[in-house]
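And then subunit A:
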Amino acid sequence: MTPRLTIGPNQYFWSAKKKIDFYNRIADEAPVDTVYLGEVVCSKRQPFFDDHLPEVAERLQRGGKTVVVCGLAEVMLKRERKASEALVETADLWEIEVNNAAALLHMGGKAHRVGQFMNVYNPETMRHLSARGATHFCVPAELPGESVALMADEAAKLGVGLEVQVFGRASLATSARCYHARAHGRTKDNCQFVCEEDADGMPLDTRDGQSFLRVNGIQTLSHSYVNLVAEAPDMARMGVSDLRLMPQDVDMVAVARCFADVAKGAIDGTEAEARLDAMSLEPPFSNGFWYGEAGHRRIAAKAAALH
Partner candidate 1 sequence: MITGELVCPAGTPASLRTAVDAGADSVYCGFQNATNARNFPGLNFTPQELEKAVKYAHDKGSWVLLALNTYPPAGKFQLWKEAADLGAKLGVDAFIVADMGVAEYIAQTHPQVRLHLSVQAAAASPDAICYYVREFSVKRIVLPRILTIPEIREIKKEIPCEIETFIFGNHGLMVEGRCSLTNYATGLSTNMDGVCSPAHLVEYVRDAEDNLSTRLGDYTIDRFGPQESAGYPTICKGRYCNSAQPDGYYAFEEPISLNLSRLLPELIDAGVTAFKIEGRQRSRAYVKKVVRSFRKAVDDIRAGRDPSLADLVALTEGQKQSEGAFQTKKWR
Partner candidate 2 sequence: MEDTTHPHPSAGHSALSGRFDLSGLRVPLLPLQPVLYRIVRRVARLHPELFERLGPHQRTDFVIDLTDLPLALHLRPYPPALVMRAVRKDRLPKHQARIAGDTLTLLRLLDAEVDGDAIFFSRDLVISGDTEAVVTLRNALDDVEGSIAEDVASIFGAPGRKALQKLRNMADEPSN
């Protein structure tokens, strides 16, 4: 089976205009099947794009894309709890992806997707959630390939989707504290949306000058972009149903085309890897998590083939 391609939720705080332009181009040009919308990282950012969400969704649907609206990874404050309940209410309008257990309380068996922040590491958890309406699971970025293979088997048995992030920075941590605000001597309540200055995250380099992490508000991301294009054919054989591309501030249409060519078998993994390398993106690529190695590492796919 050819896996579907998806554009994961945009984790950064881009201006509404930048976001609308981005999604319009995805709608018109990117060979992807599904686009995830909605703010996942910070509830303070929600109002800025929510008003535009219906028109963007409609444009994407006109472009033949399935739209899924995502919920917050962190639910603690009143407004976040309300947002999480409201998300469940919209499950009749469009598909939703849950990223915090708070939303599950109100689900009442409605169909929903389960996102990367929900920590679905094993078939037992998958079965529990599937029995309560979950139809589709995106596994954590750190889950190694050999576990993903077993999850794909279980997903096939349950008749649910299984999605793996194959491109973009890996989310490594979230916090109650905003590290963007902290870097600028502010608090979360008084952040003045300083995270908007860093469209691809704020660098954290070691004191030796080595690039290491990226801060995106309350979230900490990898410096490297996960790139599992060479592993995509293996994933297809395992039965992974969806490959997730996380939006970065780069030419995502070109990235999507490369993955689409691999998914449909037009080019092999090696050629696809060479094409992405030729884009000369600023951060290095990594695939260590897939092989159960340090996440930042890039391991030659052929030498480390799983099967």
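Keep in mind that, in the parts below, a contact is a pair of C-beta atoms (placed from the backbone, for glycine too) under 8 Å apart; a residue touches a chain by one contact, two chains touch by 3 or more; residues count from 1.
Selection criteria: all candidates are chains of the complex that A comes from, given by their letters.
Nothing here was measured: the structure is a model prediction, and the numbers come from that model.
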Key: From 1 or 2, the one in contact with subunit A within this complex   = 1
Task = Report the residues of subunit A in contact with candidate 1 in the complex, numbered from low to high.
result = 73-76, 80-81, 84-85, 100-106, 117, 119, 121-129, 140-144, 146-148, 150-151, 154, 170-179, 182-184, 187-189, 202-210, 212-213, 215, 220, 222, 288-289, 292-297
